[in-house]
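Removed: one protein chain of the complex. Kept in place: all other protein chains.
And then chain A:
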Amino acid sequence: MRKLSLFLVVVMLVIVFTAGCVQKADAPTDEANASQQEDVIKIGVFEPLTGANAAGGALEKEGLELANELYPEVLGKKVKLVFVDNKSDKVEAANAATKLIDQEKVSLIIGSWGSGFSISAGEVIKKSDRKVAAIGTSCTNPLVTKGNDYYFRVCFIDPFQGNVMANYAYNEVGAKKVAFIIEKTNDYAVGLAKFFEDTFKELTGDENSVVYKAFYNTGDQDFTAQLTSIKESGAEAIFAPGNFTESALVTKQAKELGLDLPILGGDTWETPEFIEIAGEAAEGVVFSTFFDANAKLTDNTTKFLDAYKQKYNKEPAAVTALAFDAYLLAIDAIKKANSTDPTAIRDALAKTKDFPGAAGVVTLDENGDAIKSAVIKTVKDGKFTYLTTVEPVKK
């Protein structure tokens, strides 16, 4: 019996290993790589490649690999991306970042999907002796860059997005009173709602312009109680920041209750699942996001779109474009610093101005946050459709 179970376990292990695609090595290039170890610039990437947020991590990995293929060299040296998994876990994210800095000796770090992991890595960078700058891809929590001189990001942050949507609600929808339905357990949703509220109150000049605030937890299924209250509150629009699954259910149940108000949201909604779950009810919802294929933002947008379609044969997600931009920005900073020294790269990165990325023109402000345009989209005939581009407020 013991022998049998040992045998079964060994068989399992062998199957698992052979299932991993075994390829014939390109022996010459590999040897060449080994001999030219000095001529490689390492960029470390930590992403949730496994665990709860693996889907997000995989999308960003695509963008990074694509960018690496298009721009494989800088300063005459080959760029090597070192991927480490953070297992969608904060402790692992800190370990992964330490490994990149201390073991792999990377010149720069890119990552990650999810603000919590980025904050965790940011603390490691701040406290380490070898201060390596990091570029965040789609971490929108303001805390990521706040009080940390070594963290930058290519996406805009929650305050700007909340601002954009509040302006849209006031100017385009013409709403004077709004109601919120917020995913309470999500840092992103809570932040977005707060900044929407601030801007909207300023625009209307009415302290009571947010007539009702409803909350729910991640994983909730039934929102009829909250929606009924919103119906009675006299709101003219609903702002519903949150995860796409729950938000889709909110949208669907609102229509079922005969609540015929415009529903506004954030960038998390831009997934096929949102339309799938909400069905017909998704028609007409409006949300802000980073990027759209139809909003030809820069020359790099076209380049990115063509290359992406050729390689993966599908429409790219916004986060993929952001990861692409993070790589481009990294290469640009190394070029400007004209060295692989982390501190020089950091200083060059901090000076980034009007950089034409695939997902818009990036200028980094004093906090290291990107000031860039946002795209507003709607759902029309079961498809995400481009509405307009909102330019950032230049200070």
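The definition used in the following text is that a residue touches a chain if its C-beta (ideal position, glycine included) is under 8 Å from a C-beta of that chain, and two chains touch if they have at least 3 such contacts; residues count from 1.
Quick note on the criterion: contacts and distances are computed from a predicted model.
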Absent chain [UniProt protein name; select from "Pyruvate dehydrogenase E1 component alpha subunit", "Cytochrome b", "NADH-quinone oxidoreductase subunit J" or "Amino acid/amide ABC transporter membrane protein 2, HAAT family"]: "Amino acid/amide ABC transporter membrane protein 2, HAAT family"
Touch with the omitted chain, as defined above, among A:Ile43, A:Ile119, A:Ile135 or A:Leu297: A:Ile119
Residue of A:Asp129, A:Glu207, A:Asp354 or A:Asp381 in touch with the missing chain, whole complex considered: A:Asp129
Residue of A:Ala94, A:Ala133, A:Ala237 or A:Leu349 touching the missing chain in the full complex: A:Ala94
Where the missing chain touches chain A, by residue: 2, 5-6, 9, 12-13, 16-17, 20-27, 30, 49-50, 54, 57, 83-85, 87, 89-91, 94-95, 98-99, 101-103, 116, 119-120, 122-124, 126-129, 141-143, 146-147, 184-187, 190-191, 194, 217
